[in-house]
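Incomplete set of chains, arranged as in the complex.
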Amino acid sequence: MALMAGMRVQARALLRAWLPGAALGRTESAVSGGVGVRRFGSQRVLVEPDPAAGIAVMKFKNPPVNSLSLEFLTEFVISLEKLENDKTFRGVILTSDRPGVFSAGLDLREMCGRNPAHCAEYWKAVQELWLRLYLSNLVVIAAVNGSSPAGGCLIALTCDYRVLADNPKYLMGLNETLLGIVAPFWFKDTLVNTIGHRAAERALQLGLLFPPAEALQVGMVDKVVPEDQVQSTALSVMAQWLAIPDHARQLTKNMMRKATVDRLVKERDSDIKNFVSFISRDSIQKYLQMYLEKLKQKKG
Amino acid sequence: MALMAGMRVQARALLRAWLPGAALGRTESAVSGGVGVRRFGSQRVLVEPDPAAGIAVMKFKNPPVNSLSLEFLTEFVISLEKLENDKTFRGVILTSDRPGVFSAGLDLREMCGRNPAHCAEYWKAVQELWLRLYLSNLVVIAAVNGSSPAGGCLIALTCDYRVLADNPKYLMGLNETLLGIVAPFWFKDTLVNTIGHRAAERALQLGLLFPPAEALQVGMVDKVVPEDQVQSTALSVMAQWLAIPDHARQLTKNMMRKATVDRLVKERDSDIKNFVSFISRDSIQKYLQMYLEKLKQKKG
């Protein structure tokens, strides 16, 4: 159940990062990347394969803040599926193509002024990404090279290991309450599995966004390294995980996470229904419109 | 199930604090409190409202050790209900009117020489307080300015945040086993939710009472501050919690705690039955009488 609530919105500065198209005001420029690397994937999710190593790097490239639009989610899942179905690949590293924002989370534009069918389709795509990532047979490592609020944090939390760049501006957390929203129960379950019940209770209620040192201390990430070592650290961590026989590791991962995934699988339809019913309320729609409008003005 | 057991009673010094009317031997003197503060509430639970701030301070005043007598519990729940039903109030701080003892926990006199109906009524009142506090819509912060063994600790654990005075005499913990008693399962669940399974397993079996530094380390409290800063710290923590939209925070709290509450709701009658059946045993009644007698002599 994602429920929007009181209109007292706090910490506006932080919220800007949450809303796509608002935070950085960048427009897409050139595609970054090394020379001679075969690439595949879509426009929004760059996949840089390293077949010899059995891994690939997936770079989020949905400017300006890698918001989880329906198109992004769809391309993400397709790219992930391709890697999973290709025996060449045993692991994937998730990172942002543009350091500064790992992902700003859900895309409010997919919920504002859209019909119920679209909202349902959107929410199903959000669920789908989580379901696939959380139980992926691949070793999935997050190389978090930017802020990761809300849905961006969720993506990092689904990974097997999280490396975060030591930049105090890179905040991480499920900050839904700051916007008057409640994180869905499976966001909550994922957080509890990662940092425990008490820390999750406090972090979720206060919508805490943790800077790197605190994220490490609370257990939200596994390692904090200088910004220019995020990628290399992710690679060496990957090597450690790939040293384990795949089948045993996959079954163990499944044993640890299946019960959590099953809860959403069982409640999937009612979770969609709840989301659509909530988001369709007049008060919520007005709020979203007002909010998006305000951000456009700020940009302009 | 609260079950009393072997009669080998340990750590008598600690137990004294557990039994109301024994520990401090103080008699009630004057009502403390600031000048010009409108107060309401009952005789045993002073409520100091600050309508402008949207909060109230509830001060336990059930001398000598704030034991949870039936009257105290009843007044506590009524005061809490009043605050919850008054839109003016969004948060409440729980503290002791007399520093030294936050609350010594359950009142043995409610169980000794009483008929089953009274014991059942008493236990229902203990359940009621926990049920209401643990899911209260208010932000509930514990300003723990004294020892909080057993039921006193439980009250602190139900809060959203715990500030403890840095006084090595202020011990905190579910020390039931020291008296040959077993904490009810919902005491246990509350502790596990706070400090995790392993720490709870050890603390509960050994009946550990933690001094402030250890309480902080194990996660039983969130902050330890000098004794004269407990109140001010509680207030500034409250401000942080009130910065969050109420509705989102309340729904999030509910999402985190409802499953735990539902377990007692489902087992409430059998939990009462177990308690009454246990407490009515001849051996237990003799033990309680002997114990209360011994404490009276010490006082005399």
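Letters are used for the chains, namely A and B, taken in the order the chains are written, and counting of residues starts over at 1 for each.
What we mean here is this: contacts are C-beta pairs under 8 Å (C-beta built on N, C-alpha and C of every residue); 3 or more make two chains touch, one makes a residue touch a chain.
As the structure is a prediction and not an experimental result, all values here were calculated from the model.
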item: Assembly size in copies, with 2 chains present; value: 3
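Going forward, only the chains that are shown with their structure count from here on.
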item: Equivalent-chain rotation between chain B and chain A, CA atoms, steps of 5 degrees; value: 120
item: Centre-to-centre distance between chain B and chain A (centres being mean Cα positions), rounded to whole Å; value: 40
item: Partner chain A, residues of chain B touching it in the complex; value: 160-161, 192-196, 219, 222, 240-241, 243-249, 251-253, 255-257
item: Residues of chain A defined as touching chain B within the complex; value: 1, 3-11, 176-183, 185, 188, 196-198, 200-202, 204-207
